[in-house]
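Following this message is one structure expressed as structure tokens.
The excerpt is restricted to a subset of chains, each kept in its original location.
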Amino acid sequence: MSTAHIGFLGLGSMGAPMARNLLDSGLAVTVYNRTRSVAEAFGSAGASASIAETPAGAVVEGGIAITMLANDAALEDVTLGPDGILQQLGKGGLHISMSTVSPETSKKLAALHAERGSLFLSAPVFGRPEAAAAKKLWICQSGSNAAKQRAKAILDILGQGIHDFGEDPGAANVVKLSGNFMILAAIETMAEAQALAEKNGIDRTMLANFFGQTIFSCPIYQNYGRTLAERAFEPAGFKLELGMKDVRLVRDVAEASMVPMPLADLLHARLLTSLAKKRGKQDWTAIELVTAEDAALR
Amino acid sequence: MSTAHIGFLGLGSMGAPMARNLLDSGLAVTVYNRTRSVAEAFGSAGASASIAETPAGAVVEGGIAITMLANDAALEDVTLGPDGILQQLGKGGLHISMSTVSPETSKKLAALHAERGSLFLSAPVFGRPEAAAAKKLWICQSGSNAAKQRAKAILDILGQGIHDFGEDPGAANVVKLSGNFMILAAIETMAEAQALAEKNGIDRTMLANFFGQTIFSCPIYQNYGRTLAERAFEPAGFKLELGMKDVRLVRDVAEASMVPMPLADLLHARLLTSLAKKRGKQDWTAIELVTAEDAALR
Amino acid sequence: MSTAHIGFLGLGSMGAPMARNLLDSGLAVTVYNRTRSVAEAFGSAGASASIAETPAGAVVEGGIAITMLANDAALEDVTLGPDGILQQLGKGGLHISMSTVSPETSKKLAALHAERGSLFLSAPVFGRPEAAAAKKLWICQSGSNAAKQRAKAILDILGQGIHDFGEDPGAANVVKLSGNFMILAAIETMAEAQALAEKNGIDRTMLANFFGQTIFSCPIYQNYGRTLAERAFEPAGFKLELGMKDVRLVRDVAEASMVPMPLADLLHARLLTSLAKKRGKQDWTAIELVTAEDAALR
């Protein structure tokens, strides 16, 4: 594969294993992380990665930048800020944006890249850090065909399947946000069902196992069902405060496109109560505690 | 298998294929249906079934009665009414109650059976009529061990797995109601997600396929996801008005056991709007139309 | 006034002052209460009341019965049970039903009275016990004109205004239930607004006073606003568990007439959480605690 040099920006719990997989595939990768010590720790664990001092320093002209950051503000900062990647990538460059951000941000960045002759691909992912490490991410993409063609070899390394949602750079973000909404809705659903069961003398784990083995035999219900049954909310697989960020984005898109989503409002209320009770660092399944407390189970 | 004679009461879309499977296994089955013509049609299609004029006429003393009826009232009527099965079954009899009813009704019937020396087993099922025909039902049971032992050979014929929830005769009903709540919650979840997608220019079927193939790769999301994407609400697989009956039971149990379930309330509101708009005979996935109308998609 | 003899059934916190006002107006009143000691205490405090042993014993043929009872079951019991008033009243009798009950019960009782030649008037009231004592109740009525004419002199004694809602005996009950729904909705509204204010450093009482003196200058907002601001939930003016009974009736009527009421569902959830937390004996404004706890204000 004659891929150009890759700059990987954002070495959080998802970004780090993804960057490592690219390195392990023999690609030349320069990493950047806002907190430099994180990048150094990453580098010392893997021989071949170069470490950049600035976002721009991680990419070369006409090269590839991959961003995996916490939120829209971080993405804009790294892309548009002083020493951002937008100016550096220039003509022929490609920005693969894999963070969970709003479709508006993607559209804005795509337009700015287009003005400078570089490509932009929205490519958010589904999967926990373990899935990232195992190259088992599910990737949904949207953007120009040129961007997709150039990104394909890289995305094939990172995930177990690429699902395409057309040319609108914001589309893949809407899909990602819909998915996180659906996961949290499943969590709320199980929380209410388990509370009903518990109050009626039925073992929570037994209930979770039954549904996970029969009509809901898929990872979300199996894994989260067990976590909920055991109330194993720490350590967090996905922090509740990050879940709030995502539901906030869901509500923003819903309002902008005029789609009333009462279930999203319910999930937002659960998260907000949880944050008020200082559970932001727990796993987002901890919204269950609100249901349990309302039913006087806790 | 030396099972005693079986009386099968209720030949609706679920009961009919179940009764046929018992007949095809070589068991002696007498059927009863409130509307006699339904029983006759069933009989003429299969040689060996006897047809009873009354509930009591379908069972023999010390034999087995299986009920698969529309609601609590029908079950009470067939069991406790004049010519009901309770008096006829008598000592050593077994009543396998497979309808979706309230836990209270099960507890009441179990106690009445116990007074007369007969056994009672709660054994509601998950699965559509096709699954019933294919012996692929998921059965959850609760009740006395004696009842379970005697029912086992019969339940093994009808389903692909028996899941036990202890001795409380109401427990299996709570599990069944929880399951139907969870299914309808998944429907609402997908309806909101698809509305968001559609309003943002994303193909509904593409969205459903993506999630059905990845993080929600289980029958409920795959099958209902497709139905929702295509808005294929007729003919009904499970009528919306029956879904309302079930959610009403969920709310009754939730109130009795003091478990606030805001999501169940939302589902109830969706169903009630649908009934007000005369969609009771459509498939219960048709609650999606409320979401679509609220978003001015229809 | 040539009114016939009055039997007054139900000497709770509302019924007792109402019965006393009738006695004080010089009417002949026989009282009945299920717990006899309550009737005796009432009698010993006021000279002229006779005490009956049974509901039927409180009324005379062709006379007037007034019922002010806790719920539908109590009303049916006193009216239709053995020694009930229905048989005793007979031709020319009048039953004024002032309890908060379902419209269905009123329709049923009206029909049964009509069969026996007696009249039935639905006449539920708004007002706390203090208002009952001060003859300041607001009365809404519905039923036959004959019943209204005969009841008028009595209702004029009990309240400060009679509002007519036509001939359907259930109509006045729907109005009463609507009113209690509206009151509790105002309570929830103030609870959320005060929580928002408190979290933003604004004094709750100051907020309540402002609205009570300006755009919401009516008793409900003034009185409940103060109670909520001070969280003065004990002693109860109206018990939370009775509020649950009423909201349950609201939801039953809403379901029967196919009117989705999401706000009623929210109120029900607040009450159910409160009951789960054993606050049923507190004032129904105590639903505020759920809002406060969700916001980590308590």
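Going by the order they are written in, the chains are A, B and C; count residues from 1 in each one.
Definition applied: a contact is a pair of C-beta atoms (placed from the backbone, for glycine too) under 8 Å apart; a residue touches a chain by one contact, two chains touch by 3 or more.
Note that the structure is predicted; figures quoted are calculated from it, not measured.
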(message) Out of the whole homomeric complex, 3 chains are present here; how many copies are there altogether?
(response) 4
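FYI, only the chains that are shown with their structure count from here on.
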(request) Just say which it is for the chain contacts: an open line, a closed ring, a star, complete, or other. (result) complete
(request) Name the chain whose C-alpha centroid is farthest from the C-alpha centroid of subunit C. (result) A
(request) Find the geometric centre of each of subunit A and subunit C from their Cα atoms only, then give the gap between the two centres in Å, rounded to an integer. (result) 54
(request) For subunit B and subunit C, let me know how many angstrom lie between their CA-based centres, rounded off. (result) 40
(request) Would you pick out the residues of subunit A that each touch at least 2 other chains? (result) 262, 294-296
(message) Considering only the defined contacts, which subunit A positions touch subunit C in the complex?
(response) 262, 269, 272-273, 276-278, 290, 293-296
(message) Looking at the complex, which residues from subunit B come into contact with subunit A?
(response) 103, 126, 138, 140, 161, 163, 165-166, 168, 170-171, 174-175, 177-179, 181-183, 185-186, 188-190, 192-193, 195-197, 199-202, 206-207, 210-211, 213-221, 250, 253-254, 257-264, 266, 291, 294-296
(request) Spell out the part of subunit C that touches subunit B in their complex, as residue ranges. (result) 248, 254-255, 258-262, 265-266, 268-269, 272-273, 275-276
